[in-house]
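Single-structure report; data block below.
With one protein chain held back, the other chains of the complex are shown just where they sit.
Going by the order they are written in, the chains are A and B; count residues from 1 in each one.
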Amino acid sequence: MADPRFFHTAPPKPLAELAEIAEATLAPGTDPGRLIEDIATLEAAGAAHISFLGNRKYVPAFQASKAGACLVEPALADKAPSGMAILLCAKPRRGFARIATAFHPELAADSGIHPSAVIDPSAEIGPGCRIEAHVVIGPGVTIAAGTRIGANSVIERGVSLGENCIIGANVTLSYCLIGDRVLIAAGAVIGNTGFGYDLDPSGRVKVPHLGRVLIGDDVEIGANATVDRGSGPDTVIGRGTVIDNLVMIAHNVQIGEGCIIAAQNGIAGSARLGNYVTFAGQVGVANHAKVGDGVVAAGQTGITNDVESGAIVGGTPAMPIREWRRLVGMQRLMLKKRQVNKDNGE
Amino acid sequence: MADPRFFHTAPPKPLAELAEIAEATLAPGTDPGRLIEDIATLEAAGAAHISFLGNRKYVPAFQASKAGACLVEPALADKAPSGMAILLCAKPRRGFARIATAFHPELAADSGIHPSAVIDPSAEIGPGCRIEAHVVIGPGVTIAAGTRIGANSVIERGVSLGENCIIGANVTLSYCLIGDRVLIAAGAVIGNTGFGYDLDPSGRVKVPHLGRVLIGDDVEIGANATVDRGSGPDTVIGRGTVIDNLVMIAHNVQIGEGCIIAAQNGIAGSARLGNYVTFAGQVGVANHAKVGDGVVAAGQTGITNDVESGAIVGGTPAMPIREWRRLVGMQRLMLKKRQVNKDNGE
Partner (left out) sequence: MADPRFFHTAPPKPLAELAEIAEATLAPGTDPGRLIEDIATLEAAGAAHISFLGNRKYVPAFQASKAGACLVEPALADKAPSGMAILLCAKPRRGFARIATAFHPELAADSGIHPSAVIDPSAEIGPGCRIEAHVVIGPGVTIAAGTRIGANSVIERGVSLGENCIIGANVTLSYCLIGDRVLIAAGAVIGNTGFGYDLDPSGRVKVPHLGRVLIGDDVEIGANATVDRGSGPDTVIGRGTVIDNLVMIAHNVQIGEGCIIAAQNGIAGSARLGNYVTFAGQVGVANHAKVGDGVVAAGQTGITNDVESGAIVGGTPAMPIREWRRLVGMQRLMLKKRQVNKDNGE
């Protein structure tokens, strides 16, 4: 069902192969050779499709589904409608993502350097790279094997990119060292000078930013996001961290591994995030704040002070999410009481 | 008064023609042949200019104005200073916008394909299109008649654009089907992969995004805004919706017709907005939230749950705007009381 203008669809696959891809096991009595043609949602699937049950609340949709096959947690398998082939799977959503990728692999783009690209003779470009039209690559840049640079992107002097990175269109990279398998989406700007000045009534002196941006392996950075370089220390984004669109990471920020930073977050200068931090959208972190490992923040949270590892926070200024919810509850109660008092003529 | 470096000014027009353009009628006794040279504000206008009275609070400026002509609601026409030609008009602001456009039409840009553009031979480009310098157009792209693509923009594989669209400079379009008369401003990124992962301690599996972005006729999208494609379902933006700069529309979001989404809004994954929704700046909508028709949200509102059609909301988490105002009032009162208590030594 994926639009063929945009996506490739692989040939049908037998259930046995799909089970292997999804790290699932076929329920007893299932025909391992049965062919499945594509993925689909529970609602849209027909006899040739495989779907998944990711959450107990979708059991009714599961029971009504016409899917030929379905990934299910063992505990819910007995709810299956008759005739549906069941793949038992500890993590159905994860298994489904893998099967979806197997049915719709990204086709390898042709490697090569488009003749309109402008590449400094001192730049080193590894084998199997794809450099698209009108890309501009400065002196001393090194790009390792298999990396793709989207059309109209600009890679400035000295930048280093690891293997098998995918850089989108209209991206600007400067003053940065980037690991392997990094994905940087269209329009992102990495390595800009930080926002640092010494100001007084006699005028402004700009603080020179002599640091870099260090981006670990498997990092993903969203469209039109910006990551400034450090002022002396580096700005650091740890391995496996994913950053959504329109996020601002300021100078000297250090972000650990495996973090999830949703859209429109703003992390101010010299703030530090531990590992496996998860921020919903539009969160702000004040400069120099330290956020511990595994911290979770609700959308629009304003983190003005340090946050201990493992805390779940919300509100501005940030507080434990339970307190924030109680505060919201109290406010509602006060509004109700006041209304009652008014109604009573008080 | 428009700067001729940027804007064309048409020749003077008689009042009769201006009345027709504005859907206005000349007040009795007005010379329909009187020539007006340009638009101006009430304050800046002289005898050769036409202005408008959009709001009762500007009556003093209206009475002091030296404008030769003015668009006025009939109910306020008797406040006019003597000598001013009056055009009676139910919607003076709307009429003025039409007259402004008539005096300063955007001149048709030359059509044609700049020789530096890189266009895949399989792309189809309709008659009267303008493809500017260094544009890159991928395989299978279709662009209908009269559409303009700004310099250095990138249109990736399979994208379809309707008639008379205007795409700004440095735009990136991928995985999207776009209607007629759509305006996408400079730097916008449409069709990026959504921010969807299955995560656990063993690592991250990326959810493949096999959907598209569907953009209806007459939609406008602002500078450096980002719209991600769907994960399977499509991301949909309904006919006539306008989206301001730096807005984030996540994967699978569905936005109805005629909505107004101001700058820096963030609409998270799978959220749904009805028709004629109006959001002020920096609003956030949580994933899967459903916002009904005609909902209005104040700036910085955080919508975490479903909102009924017709509601006007503010605050985080969002509440009816009247409650939010009462809450703000109560907080002010509490602050005052506490100060009084402190002053009394309590």
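General observations
Assume contacts are C-beta pairs under 8 Å (C-beta built on N, C-alpha and C of every residue); 3 or more make two chains touch, one makes a residue touch a chain.
This is a predicted model, so every value here is computed, not measured.
Considering B:68, B:138, B:162 or B:258, the position touching the chain not shown turns out to be B:258 (whole complex).
Touching the chain that is not shown, out of B:223, B:277 or B:295: B:223 (per the contact rule at the top). Among B:56, B:93 or B:322, only B:93 touches the chain left out of the display.
The missing chain, though absent from the display, is touched by one residue of A:9, A:25, A:111 or A:316; that residue is A:316. Only one of B:35, B:48, B:242 or B:311 touches the absent chain when the whole complex is considered: B:242. In the full complex, chain B touches the omitted chain through residues 1-3, 5-7, 39-41, 91, 93-94, 97-98, 100-101, 104, 114, 116, 132-134, 150-152, 168-170, 185-187, 218, 222-224, 240, 242, 244-246, 258, 260, 262-264, 280-282, 299-300, 328, 331-332, 334-335, 338. Where chain A meets the missing chain, the touching residues are 116, 118, 134, 136, 140, 152-154, 156-158, 160, 170-172, 174-175, 187, 189, 192-193, 195, 197-200, 203-208, 210, 212, 224, 226, 228, 232-233, 246, 248, 250, 264, 266, 268, 282, 284, 286, 300, 302, 304, 316-317, 319, 323, 326-327, 330.
Methods note: only the chains that are shown with their structure count from here on.
Chain B is reached from chain A by a rotation of 120°, derived from superposing Cα atoms (nearest 5).
If you average the CA atoms of chain A and of chain B, the two centres end up 28 Å from each other.
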